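Every protein chain but one is kept in place in this view of the complex.
Letters are used for the chains, namely A, B and C, taken in the order the chains are written, and counting of residues starts over at 1 for each.
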Amino acid sequence: MKKLINDPGAVVEDALNGLVAAHPSLAVRDRVVYRAAGPRPGKVGLVSGGGSGHEPLHAGFVGHGMLDAACPGEVFTSPVPDQIVAATAAVDGGAGVLHVVKNYTGDVLNFEMAAELAEDVEIVSVLVNDDVAVQDSLYTAGRRGTGATVFVEKIAGALAEEGAPLAEVARVASEVNARSRSFGIALTSCTTPASGKPTFELPESDVELGVGIHGEPGRQRAPMASARELAALAMEAVHGDLPLEGDLLVMVNGMGGTPLMELYVVFAEVAAYVRGKGARVARSLVGNYVTSLDMQGFSVTVCRLDDTLTRLWDAPVETPGLRWGR
Amino acid sequence: MKKLINDPGAVVEDALNGLVAAHPSLAVRDRVVYRAAGPRPGKVGLVSGGGSGHEPLHAGFVGHGMLDAACPGEVFTSPVPDQIVAATAAVDGGAGVLHVVKNYTGDVLNFEMAAELAEDVEIVSVLVNDDVAVQDSLYTAGRRGTGATVFVEKIAGALAEEGAPLAEVARVASEVNARSRSFGIALTSCTTPASGKPTFELPESDVELGVGIHGEPGRQRAPMASARELAALAMEAVHGDLPLEGDLLVMVNGMGGTPLMELYVVFAEVAAYVRGKGARVARSLVGNYVTSLDMQGFSVTVCRLDDTLTRLWDAPVETPGLRWGR
Amino acid sequence: THVDTDTALAWVRAIAESVAAHADQLTRLDAAIGDADHGINMRRGFTAVVAALDAARWSTVGEVLTKTGTTLVSTVGGASGPLYGSAFRAAGKALASPEVSPEELLAGLTAGLEAVQRLGTAEPGDKTIVDAYRPALDAFEAALRDGADLAGAARAAADGAEAGMRDTTPMVARKGRASYLGPRSQGHQDPGATSTALIFRALAEVADR
Partner (left out) sequence: THVDTDTALAWVRAIAESVAAHADQLTRLDAAIGDADHGINMRRGFTAVVAALDAARWSTVGEVLTKTGTTLVSTVGGASGPLYGSAFRAAGKALASPEVSPEELLAGLTAGLEAVQRLGTAEPGDKTIVDAYRPALDAFEAALRDGADLAGAARAAADGAEAGMRDTTPMVARKGRASYLGPRSQGHQDPGATSTALIFRALAEVADR
């Protein structure tokens, strides 16, 4: 598998250099991506992080109206506490810092250790766990955090930008997570730069249902089907856990290797499904937002909006990955 | 090759339905995508079009500050004159219409026929031909239009939005094209929905230099190399035809199947190359803008800016594919 | 043996069948030096043509060919749509009667080639439609000169088109998408020349009935 890289060991570093070269409003220091302008006094700081390979998540969501810093780990590997501690200290504008943590054992443990170490800063952590492919039970590590991370970071970021206090930003972030669900389907595996070989084998005839964003296999395989059928499968899984009602924010997310044309085909089916339930797609995103390197496939994430969340979603944002209003 | 589609024959239609479902500011009628708000009296209308499979090009660039209408053909096939005639008539606000045409025999002929048929409207056509992989000579159909299309559509669109007359919009569009060059390198073939098989075979050991955006093979194959070497190859081809000087607008464009992480790795190398020539990356784009379905690879497009072009590039734009300032 | 409106209809329908039967081959040829859509384009166009012709009654050869050309322009896209569309339209314009002689048909087909060359500015040797179309007409004309009837002339034209088609293989393309490949276009038969050969072979078959 060919990769546009110089060295598998340097790919995260090289990509971060490219990111900040393309976006002068960002800066990178010791594996942390910051807003170049630094923290705004009195504003709650937002820090997130996770394995690399999911671009634009998370570093591509640093900027006005969203994150203050992102801590990218190695490819598909949680960041280490050192990064998180440094980021937390650097973005604290005196109003405390929100950690947005995707629910993976590695992310959770590293953020926990960091929070203990950064004892001078007031920190609240919000766990994102929207993936209905995983049962949230005693017998799992709980639901994974996937697409809803984008919603949480955008909406909490907007609220922080407005000057809301940490407790309020954390409350709304948790609420967005609670109102959001995701489900993903892969047509192919991804290939990490380090291994150079597909993480799993998936025959031409099959898809992987409920795949993770790190190339983790899903709960089951199913025969390849039409966009309509696959969209219905994903939406049924979401609807089974979060009845579709009222105004929805809907993301059809590409996993990195799927043409945008196909994502729009899927979105048309998702939108029809939503209408069929009597709900409304009030806001939407179609594109690559939480990727898994070169994996082909899609995930759909739905959030039940209310007026406040809609207002915060619409608020200006200026990051490499999401931008409107400025 | 698995595709997220319902039917290869309906993929363009289905994707356009998804596009307008996701973007209520757009409307689709008879295979033409328009701004839903309709033409603005006195504003020059901008119409472009070309084969589908290059998303977000062109339909994803319809909106404030860019195109007024896009005519998507079948996958990798120029649109037909009927679409172009309808689009031209619909977006004419009395100030005439600019046709932005990529230099392919099919696009040129279909736009020419349309321009003849739409005789009531004042039309000027601008040809985009930025691809240095092809010699512009009597022995070819001339250089192809690729990445510079995005620059031409953005900058001419901004000028039209300011109320400039048709001749001026056309002049600046031509100037942007004249100041822009591109070069593309493919790591893999693409696979069209209709054929379901890769258009060409490319061994693991090789890349295709100067590949076209429709899966046309390039002028030659070369051994797979590092991001640094491939970026240098592309930049040398560009620099050989358009010496890199002053302020540059640089796009590192993904062909649809390349992870964003890798595009940033390439951008870092391109930026270093530009600095090495004593020029400056004043503005940049990194991402999927002119794709070839699921092809892996990248192209780089460079435009030599001046103050006017920079101002027009920075002007507000609100389209599915490019958005800032509103 | 003249060409009447029914013969014209039969010819176009025969083209549609042949193009559909050879669609994969045309697309494969286009994959080698183009963008892998020529068969798909031609099949889509001629499927629409048959539907359009079925939907009305036609009283002249020219009407049939003009409708064919107009429909191709509106449904094919790509380079081949305007080129073949204009060719059929030009031929149709020249053949505005219910029945035309072989000589008149030749004149109509010649008008079609002129339209292709006017639009696409390709010369013989550029590895295009022209490289099958031109020898087809030359053979048609020579056969008539030698006293052949319509069937004989059409057979000669089809043979000429196929020879021209085969002759495109060693050529370096100078027009259309294949020209981007430069010398790499050598060794591949041109898809457009191949579909032109199908068109003339269909004429020969219909004329033979």
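Simple rule for what comes next: a contact is a pair of C-beta atoms (placed from the backbone, for glycine too) under 8 Å apart; a residue touches a chain by one contact, two chains touch by 3 or more.
As the structure is a computational prediction, the values presented were derived from the model and not from experiment.
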Considering the complete assembly, the absent chain touches shown chains A
The listed residue (A:35, A:64, A:154 or A:214) that touches the chain absent from the view is A:214
By the document's definition of touch, the residue of A:14, A:55 or A:74 touching the omitted chain is A:74
The one residue from A:27, A:89, A:124 or A:141 touching the chain left out of view is A:141
Against the hidden chain, chain A presents residues 51, 73-82, 104-106, 109-110, 112-113, 133-135, 138-141, 144, 192, 194-195, 199-200, 212, 214-220
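In the analysis below, only the chains that are shown with their structure count from here on.
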Under the touch definition above, the chains in contact with both chain A and chain B are none
Taking the mean of all protein C-alpha atoms as the centre, the chain whose own C-alpha mean lies closest is B
Relative to chain B, the most remote chain by C-alpha centroid is chain C
Averaging C-alpha coordinates per chain, one finds the centres of chain A and chain C separated by a number of Å equal to 54
Touching two or more other chains in chain A are residues none
Two or more other chains are touched by the chain C residues none
